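Have a look at the structure below before the remarks.
Left out: one protein chain. Kept in place: all the others.
So, subunit A:
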Amino acid sequence: MKLTKNLPLESCDQRADETLVSNPWRDLRRFTDARIGLGRAGVSIPTQELLAFQLAHAKAQDAVHTPLNIGRLIEGLSVLKNDCAQPPLSLRSRAETRSIYLQRPDYGRLLHSDSEQVLLQYRDTISQSYDLVVVLADGLSALAIQENAIPFLQVLLPQLALAPIPWNIGPVCIVEQGRVAVGDSVGEILRAKCVMLLVGERPGLSSPDSMGLYLTWSPKAGLTDAYRNCISNIREAGLSYEEASRKALYLLNEARRQGLSGVQLKDRTEDLVLTGDEVRGNFLVSTKG
């Protein structure tokens, strides 16, 4: 099809100004990430807002369904060779596909028998036992691992090397189609004292790349969440690598000192801070001018 006449672009760029109602309280967005003050066309969402939402949802869905790029990840891990000398191991869970992974959480928690063999064979080649094994699992967002795992480890691992009693760290284990509990199986087979699993969290509309950290002392298959400590929302726009590393270091040292993890190990790194809202109060009812 060919247009008989080229219309100038600006004449197609008119917004329906008379029918679009904007909201003066949109300025409140400086206090919240909520999608407030969207305005309306009739009672419906303006076009621009509708399409922005679709894009955010598309990113979140892509994060769930895009596979982990193992080659790129392994290549990237080479920057850690000073702190973690062993070459990484590539493993997978019993969930063969993403569709099975989503419907069978039990499969994502178990190692594939091939991967169990890989780990058993590896174990036979080593003489010492490891203090810590780091596991990377795609979880619900491979994007989160792809973007955050290595930069985070670049901050954390050098600090572990500086600890008064240095940590003997095993190979980084990458698990495809893995859920949180799969890390415990990896740690158990390698007879590691502690497992730290980094996993892609369920993507939010504005956070498709959120990474979680789970720590288990004396890992073994079948442990519940009560035996793990968690640090959530690690990403550039969320909990920074430095802050997450500070929390992780605290948990690792305390886990080693007390010989446990989970509900009995409390994170006391939270400082009490006066948040802005305590100062501002509730503006809807405040009479302060």
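The rule is simple: contacts are C-beta pairs under 8 Å (C-beta built on N, C-alpha and C of every residue); 3 or more make two chains touch, one makes a residue touch a chain; residues count from 1.
Here is the rule we use: contacts and distances are computed from a predicted model.
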Between "Bacillithiol biosynthesis deacetylase BshB2", "Sulfate adenylyltransferase subunit 2", "Amino acid ABC transporter permease" or "Ethanolamine ammonia-lyase large subunit", which matches the UniProt record of the unshown chain?
"Ethanolamine ammonia-lyase large subunit"
Contact with the hidden chain (one of A:60, A:156 or A:211):
A:60
Contact partner of the left-out chain, one of A:105, A:166 or A:222:
A:105
In terms of residues, what is the contact footprint of the unshown chain on subunit A?
21, 23-25, 27-29, 31-38, 40, 42-45, 49, 53-54, 56-57, 60-61, 63-64, 102-106, 140, 202-208, 275-278, 280-286, 288-289
